[in-house]
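Below is a structure I'd like to ask you about.
Heads up, one of the protein chains got dropped from this complex, but the rest are sitting where they should.
Let's look at subunit A:
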């Protein structure tokens, strides 16, 4: 999506020939909102699915294919749901608890207060 290597200089200002918001001539996605991208994607997939699965009798693909295609959107939704649950669950389980950082912070706070008092801070 962003063919941008961290080693190349960053384009701080787009060239005068590039329309605002389109700083990369090779990524048209930059001009479309995320919502727009989703709608486009769904429209494409949706129409492909409808064309195949809901075709009139003369143009139907073979029966087994139709049987698989028809419930596909629901299957994909369920699969995505499972993926989401699994991912969030895994990330929740592996969410680090920073005991050391907390302890270190308490130490720093003690040192800070002592030092600041020495330097004249009146709390």
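Side notes on the structure shown:
What we mean here is this: a contact is a pair of C-beta atoms (placed from the backbone, for glycine too) under 8 Å apart; a residue touches a chain by one contact, two chains touch by 3 or more; residues count from 1.
Basically, contacts and distances are computed from a predicted model.
Look at the chain that isn't drawn here: its UniProt entry, checked against "Phosphatidylinositol glycan anchor biosynthesis, class S", "Translation initiation factor eIF2B subunit alpha", "NADH dehydrogenase [ubiquinone] 1 beta subcomplex subunit 7" or "Dolichol-phosphate mannosyltransferase subunit 1", names it "Dolichol-phosphate mannosyltransferase subunit 1". As for the chain not pictured, it touches subunit A at residues 1-2, 4, 6-7, 9-12, 21, 23-24, 30, 33-35, 84, 87-88, 91-92, 95-99, 101-102, 104-105, 108-109, 112-113, 115-116, 119-123.
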